[in-house]
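Here's a structure for you.
Apart from one protein chain that is not included, each protein chain of the complex appears where it belongs.
Just so it is clear, A and B label the chains in written order, and each chain counts residues from 1 on its own.
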Amino acid sequence: MAKAQTAAAKKLEVSDEIAISITNMNKWYGAFHVLKEIDLTVNRGERIVICGPSGSGKSTLIRCINALEEHQQGSITVDGTLLSSDIKNIDKIRSEVGMVFQHFNLFPHLTILENCTLAPIWVRKIPKKEAEDTAMHFLEKVKIPEQADKYPGQLSGGQQQRVAIARSLCMRPRIMLFDEPTSALDPEMIKEVLDTMISLAEEGMTMLCVTHEMGFARQVANRVIFMDAGQIVEQNEPEAFFNNPQSDRTKLFLSQILGH
Amino acid sequence: MTATPDAPPIEGFKVADLWFDTRYRSYTFQLIALVILFGSIGYLISNLLTNLANAGLNISWDFLREPSNYDINQKPIEYTSQSSHLRASIVGVLNTLIVAFLACVTATFFGVVAGVLRLSNNWIVARLMSAYVEAFRNVPVLIWIIIIFSIMTVALPGPRAYRGEDAERSMLFDMFAFTNRGIYTPRPEFLNPLMGAQIFSWILVLLVLAASFFGVRALTTWATKTQNATGYRPVTWYWTLAIWLVPLAILMVAMGLSWEYPKLAGFNFQGGIQIRGSLIALWFALAIYTGAFIAENVRAGIQAVSKGQTEAAASLGLRQSWIMNLVVLPQALRVIIPPLISQYLNITKNSSLAIAVGYMDVTGTLGGITLNQTGRAIECILLLMLFYVTISLSISAIMNVYNNSVKLKER
Partner (left out) sequence: MAAKKSSVAFVRKEPLPAMPPPARDRGAAKWIRENLLSNISNSVLTVLSIIAIYYLCAFVLPWIWNGVWTTSSLAECREVLQGVTGGCFSVLTERWNQLIFGFAYPSEFYWRPALAFVLLFFAAAPVLFFDLPRKLLIFTGLYPFLAFWLIWGGPIGYPLIGLLGCAVGYFVHSVLVARNFALGLIVGFAAAIATWSLGSNLVGALAPEQPLLGAVESRKMGGFMLNMILGTVAVSLALPIGIALALGRQSRLPIVKWVCVVFIEFIRGVPLITLLFVANVVLAYFFPPEANIDILIRVIIMLTIFSAAYIAEVIRGGLAALPRGQYEAADSLGLDYAQAMQMIVLPQALKISIPGIVNVAVGLFKDTTLVSIISMFDLVGMIRGPILASTEWNGVYWELLGFAAVLFFIVCYGISQYSQWLERRLATDHR
């Protein structure tokens, strides 16, 4: 069963078009060197899982991609737009790139529907009716259209995270970033969020996922990146990565995470 | 577990049940509490009556109708020393409300500016604001009132300094004079007032401002509607400005607004508005002291909105100003407004320190001169307390309504 799905996922087309290209990127927090010499190219349709011990800089890396964090050296190009301190470029990239956070970060004072329509109305200048239709479409896709008029505080964690995914999708992004989307969830809710992410992958969305869900990585990813101490230590296709890790750090990490 | 053989049979009432049976226990306790309560109140009242009888006093409210025989230096309504004590109290109440209102507005301004700047990433400004907050909230407000009052009465020159050909001081823009008798400012006046009375003209001005307010609200509603329909929000700030200013300007011209400037006549200034040192001392001391507390509330409110909220909004592509208006402020205000309102309550209560600088608020009239002249201490203080309690309770009631209306919905 799992094998069959994996195969299905593997069949997804990865085009030659480059979605994200990071060259020689370095970042410091004060004097602390958090990201070292990051080189990464992501093609359109790729599904990349980034894993690594905590503090290895994986969250920082994807937060640099939509300029939530500033990098000091090197270049990041997203969809052909070079990320600079120019506010116009940042706005452009952010409206192309969706992001899902570990702690959902839904707006507690707005209903689920308002959470989903806020950015389309203000950023995309879409009429309210149309924005609501889009929002309902995506809420149906994450299977919670009946919650549209509730407030985030009334939903379970898993439901909130699915709303957060729908909220990002309403901006019709071409790339989705996931920052440990299931880490704050109870075990029984993880599956519903992962299912949502899998169906997203099957539609060909370009995805960068920081996660420790190795089952998800095997099933969906076409590339797994292992980071440690601010650098990319190893990257490979999931089969090779899990079955035949090359670096000692990777082996140690995998034995710890899959060991039990 | 099928049956409980030793279940207590239902018994008749025993006296001991009053103490040990959960059914009666609470009534017993309450009865005891009631007895103690009425006992102590009765004891206090019997003492009171004995003491009053010994001193040949009684409780009577007639003094309120007698002439007060004293003057009040700031009278928002007509008042002479022949007016009744009741009227003197009302003048005091109005003076309390005036200084409380002024101080609330100013304190909010100080507090918001200091609270926001304290979170600024400008190191020196943030430090400066911390110093302001710590310096002012750790020193008694009475000392601040006295310090500012001393500045007003001791450090400023007398009106005579403005006299003569080469006076030591000259008026600011020929409009403002800062003297130890207060600050003199121009007084607005209508040359052809509505129905011949200044007061009607001012009411008309207020009505026009209210109309503008609703006009601006309608404009905002229209803008939102347009945005909902087309996706684009029309730019309205110049319309907002026009709605506020144009009708007001037309009204001012039509009614012939002019300014009466304060002029030095003899040894004092005549004309214009005299803002007494006592009012300024009370106003600014309360504002700057309470502002320090409000700054803390504002800071806490803004910090209560987690960084994740701004990050999520930013990652959706919202701009800085939209993030502030649509995400941060609506959440922060829920945290800020309740303590803000209790700070307003504190200002109102602290305005009773007016008596330390001779500002004639209700504590100064009813609790001060009226009390001393009539000797009706119990009556005066009771009325005084009732006034403050009424204000406090009404503000608390408003706050509860507000809190319930903005409470975040949770499971």
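We adopt the following convention: a contact is a pair of C-beta atoms (placed from the backbone, for glycine too) under 8 Å apart; a residue touches a chain by one contact, two chains touch by 3 or more.
If you're wondering where the values come from, they're calculated on a predicted model, not measured in any experiment.
Participant: So which of the visible chains would the left-out chain be touching?
Facilitator: A, B
Participant: Looking beyond the chains shown, say which of B:105, B:119 or B:147 touches the absent one.
Facilitator: B:147
Participant: Can you say which of B:50, B:73, B:170 or B:325 touches the chain missing from this structure?
Facilitator: From the options B:50, B:73, B:170 or B:325, the contact with the absent chain belongs to B:50.
Participant: Contacts of chain B with the missing chain: which residues?
Facilitator: 26, 29-30, 33-34, 37, 44, 47-48, 50-52, 54, 117, 120-125, 128, 134-135, 137-144, 146-147, 150, 154, 349-350, 352-353, 355-356, 363, 367, 371, 377-378, 381, 384-385, 388-389, 391-393, 396
Participant: Where does chain A touch the missing chain, residue by residue?
Facilitator: Residues in contact with the chain left out: 23, 26, 28, 30-33, 36-37, 39, 41, 72-73, 223, 228-237, 240, 246-247.
The working rule: only the chains that are shown with their structure count from here on.
Participant: So the centre of each chain is just the mean of its C-alpha atoms; given that, what is the distance between chain A and chain B in Å?
Facilitator: Distance between chain centres, rounded to whole Å: 50 Å.
Participant: How about chain B: which of its residues touch chain A in the complex?
Facilitator: Residues 227-232, 306, 308-309, 311-319, 322, 326-327, 330-331, 334, 408-411 of chain B touch chain A in their complex.
Participant: Which part of chain A faces chain B closely enough to touch in the complex?
Facilitator: 66, 68, 91, 94-95, 97-99, 101, 103, 105-109, 118-119, 121-130, 150-151, 153-154, 164, 167-168, 171
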